[in-house]
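All protein chains of the complex are present and in place, except for one that has been dropped.
Order of writing sets the chain letters: A, B and C. Residues in each chain are counted from 1.
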Amino acid sequence: MSDAPMTTNAKTGWMIMIAVVVLGMILAWFTLDAGKVWVTSETVTFSQVGVDDQATWSEGAIAGAPQVSWVVATEVKPDTVGATLSTNRTIGVWLAAILTLFIMSFLAGDNPFYKTAESIVIGVSAAYWMVLSFWTGIVDKLLVNIIPDTTRAWAVPGLPESAQFNWIYLIPLVLSCMLIWRLSPKGGWIARWPLAFVIGTTAGFRLLSHLESDFLLQIKSTITSLYVVGADGFQFWPSVSAVVILLSVLCCLVYFFFSMEHKGVVGKTARVGIYVLMVTFGAAFGLTVMGRITLLTERFDFLFDDWLHLL
Amino acid sequence: MLNYLRNLDRRIVFLLMGLAVALPILFKLSFPEPVPEGSQPYHVFDQIDNLPDGSRVLISFDFDPGSQGELLPMAMGFTRHCAQKHHKMYFMCLWPLGEPFVEDAMNIVIGQEYPDLIYGEDFMSFGYKPGAEAVIKNCIVDMKTLFITDSRKTDLNKIPMTANIKSAKAMDLIINISAGDPGTKQWVQYAATPAGIPLVAGCTGVQAPLLYPYIPNPLKGLLPAIKGAAGYEQVLIAAYPEMGAADIVDSKYSSKAALQRMGPQFVAHLLMVSFILLGNFIYFYDKKGGA
Amino acid sequence: MIAKRTIPLLMASAVGFLLILTYFIPQTEQWGADAMEMFIILAAAAMVLGAGNLVMMNLAKVSRRSEGWGYAAITLIAFVVVLVIGLLKIGAHGTAVSPANAWPSNPVQEGSPFWWIYQYGLVPLTATMFAMLAFYIASAAFRAFRAKNVEASLLLGTAFIVLLGQVYAGYWLTDFLPADPGDTAWSQFLNGLRLENLTQMIMDVPQKAGNRAITIGIALGIVSTSLKVLLGVDRSYLGSAD
Partner (left out) sequence: MRHIAYAMLACVLAFEAMAYAAIAPPSNVQTADTPNDVGNQVDVTWSLSPDDNGKGAVKGYVIYRVTIDSAEGLESTASATSLAGSEPIGDVAYGKTDFTDENTTAGTMYTYGVAAVNTSGTSDIAVAALNVTPRMEYINRGKLWFGIIMLTISGVVIWYVRYAKRGGDVKVRKIAGLEAVTEAVGRATEMGREVLFVPGILDINDIQTVAGMTVLASVAKTAAEYDAKLEVPTARSLVMTTARETVEAAYLAAGRPDAYDENNIYYLTDEQFGYTAGIQGKMVRDKPAACFYMGAFYAESLILAETGNSIGAIQIAGTAMPSQLPFFVAACDYTLIGEEFFAASAYLSGDAQQLGSLKGQDVGKVIAAALLVLGCFFATLAMATGSSSMIATQDYIKNNILGNEGFVPAAAAETGIEGDNE
């Protein structure tokens, strides 16, 4: 632990806190059934119909036929008929609650619990992303186009029979190999080719999409009449709004001007521009508070309801 | 006292914030939540409700567990509403950590509250697809080459709902629940605008300001943050009182999940306001005193 | 030298300009989107590099017994366990299309060990990390929102109004103002001062204008950055010449 050694006071503080939390947890387990999850289970069975090449599977048990089955569990209230305590889900809820508290403990300062949670989240999430990119990127995108028949038999049974080897996918395959070549001690520069390909396509694609959807679309939606007429004649405030919007956009654009120093008229206009930007930021800040508080509410909901069954 | 406030430990601020959220939850504090006639939750409700029964609706869950507090109630509300109207639901997901929520919507909400709906005929899932806006762009051109199979690896040509559909242009409505990019903005730019498909969305509070410029065209309705979700739940319950009657164990899937989360907002917002006032009081006091 | 710098540079320009051209031809319009989809494969393959690096770094820490090596070991174990479970689909069952074959199953199939890790490990960890923002936003407001100058005052003033306008407190505080906008500009003005309407006005007018200007500027910045890359003016990403 790289921190400066803790003071005795801080250590005692942590000790007391840990003791209180652990005692509380034990108490909660016995009095509140904390974290306990009940489920009902249902077995799904499939039976083989036909033989060899023609073999298909149909749902339901057929006597004598080869069968496969698995259990599907549904979370239910404890008083439901046939409900059983699910060990793995109960352990899961406890684990989730403990990890939640570990992360929150960071608010009191860096500590071993947070470090543990941090180490877990990095390891687990890196692996999670890798697993998902393997199945959805490598298998579902690359392999189905390079070796369709093998992939169909192995992992994508729904791949249509019409699917064929698609040579265009050799491009990403070759580029991927060049990229991984970086692991070899020699010729690491070969990885620059795929990087150049990626950055080149990115530049081309983004140039178009941002110019079309951000530049043109935003100008288009700002264009409105500055003299607003409604069902009952001239509308004062909407007209004022329209004028203010147009002037504000122009002032902000002046703020972003790089060629001229912010002095004189340009400086004054740019100043108005930065004021508008500050109001924009203030508004976004205020609106975001609501979202962030909701996230905390959800976490407390989990702790109080799913774990402690207090609500 | 003032000196104490001047050097207020961050942890005190943290503790107060924690209490401001925790106590209203424990005491189930709630405040009136007026949904003005003609406000966004009504727009969203009308878009889904006025579609002919059995219309095709593409629902994209573009969020992850981090934002579930704000977005899960809307996602489940949309699912319930579509199921109630017997719309054909096509689920998909552009965020890698979001797919389990699609499964929850199908297994928990549809499975327990609308057990007569059948997978493949009334609802189906394309699953998670990496590629962000490229997926959306290709979605309105050719869904079958894009997805190939559903999330259960069944050929799309063999699923009744998708057999005769080539692209998302066949959809009558797109619903998007988004926590960022890829999200509502990309659906507006790459699907709703070029293909002319109506779009309604639910988004986080952070995203909302960026999306207001797209209302009402092509964004027909927007549920901003938990406030929007709560409003939508209220409108839904008023229209379909029987909705969400099933006994769902996990309260986060219940039909009143968002409404339950509005109480803490009030207290926490007041606390934030007091922090700002207090901070400025100290600042001006010090300035006046020449400190 | 040529292979190290010139060819990559030409390749970036060529594919970039080609994509721009194809966008205007209906036949090839989707190439840009297709290229972005192909990127997924490349990014997935690159994870071998990233994850390899993660493993090597933590392994080095553990073997050297350097500071905090215990935490490195936790990361390493978590990574390997989840990777093996996920890639081998341990504990997963088949689907209706192929009941006997578990390989086609959804990676995060409910009830499987991988789902369990997602549900009870990844979800609480990431969601709590995100929820910490509620605390940070409070401390940022307390610390940074001081009316030091006009800019800061506008920032905090707007945030103040929006914070109140979002909840019931807003209705309650300005309930004395007319609820009906009426016909005259003056009555409409008074009605507009109600906090909930003021919030909406801020969203509809200055906020919208500010965001639009920012977006237009960003689009131009992106055009110019892309062009610099395509023209080879900015080639820092390509590394050194030798």
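In this text, a contact is a pair of C-beta atoms (placed from the backbone, for glycine too) under 8 Å apart; a residue touches a chain by one contact, two chains touch by 3 or more.
In this text, all values refer to a predicted model and were calculated from it rather than measured experimentally.
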item	value
Displayed chains contacting the withheld chain	A, B, C
Contacting the left-out chain in the complete assembly, out of A:83, A:153 or A:211	A:211
Residue, one of B:55, B:112 or B:274, that touches the chain absent here	B:55
Identified contact with the non-displayed chain, of C:49, C:77 or C:96	C:49
Interface with the unshown chain - residue positions in chain C	20, 23-27, 29, 36, 39, 42-43, 46-51, 53-54, 57, 122, 125-126, 129-130, 132-133, 136-137, 139-141, 143-145, 155, 211, 214-218, 220-229, 231, 233-234, 236-240
Absent chain, residues of chain B that touch it	10, 51-56, 64, 66, 97, 142, 157-158, 160, 163-164, 166-167, 169-170, 172, 180, 206-207, 209-210
Residue ranges of chain A at the interface with the undisplayed chain	2-3, 103, 106, 110, 114-115, 117-118, 121-122, 124-126, 128-129, 179, 182, 191-192, 195, 198-199, 201-203, 206-208, 210-212, 215-217, 219-220, 222-229, 242, 246, 249-250, 253, 256-262, 277-278, 280-282, 284-285, 288
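The definition used in the following text is that only the chains that are shown with their structure count from here on.
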item	value
Pair of chains joined by the greatest number of C-beta pairs in contact	A-C
Distance from chain B to chain A - Cα centre to Cα centre, in angstrom	14
Chain centre separation (chain A, chain C; CA means) in Å	8
Chain B-chain C separation of Cα centroids, rounded to whole Å	17
Per-residue overlap in chain A, given as positions that touch at least 2 other chains	107, 128-129, 132-133, 136-137, 141, 155-158, 209, 218, 221, 280, 283-284, 287-290, 292-293, 295-296, 298-299, 302
Sequence positions of chain B contacting 2 or more other chains	14, 17-18, 21, 66-69, 97, 107, 130, 133, 152-154, 209, 213, 227, 265, 268-269, 272
Chain B-touching residues of chain A, taken from the complex the two chains share	74-77, 107-109, 128-129, 132-133, 136-137, 140-141, 144, 155-160, 163, 209, 213, 217-218, 221, 280, 283-284, 287-302, 304-306, 310-311
Residues on chain B engaged by chain A in the complex (per definition of touch)	11, 14, 17-18, 21-22, 25-26, 28, 66-70, 96-97, 107, 111-112, 128-130, 133, 148-150, 152-158, 189-190, 193, 204-206, 208-209, 213, 224-227, 247, 249-252, 260-261, 264-265, 268-269, 272
For the chain C and chain B complex, residues of the former touching the latter	30, 32-34, 36-37, 39-40, 95-98, 104, 106, 108, 110, 115, 118-119, 122-123, 126-127, 129-131, 134-135, 137-139, 141-143, 145-148, 156, 159-160, 163-164, 166-169, 171, 203-204, 207-208, 211-212
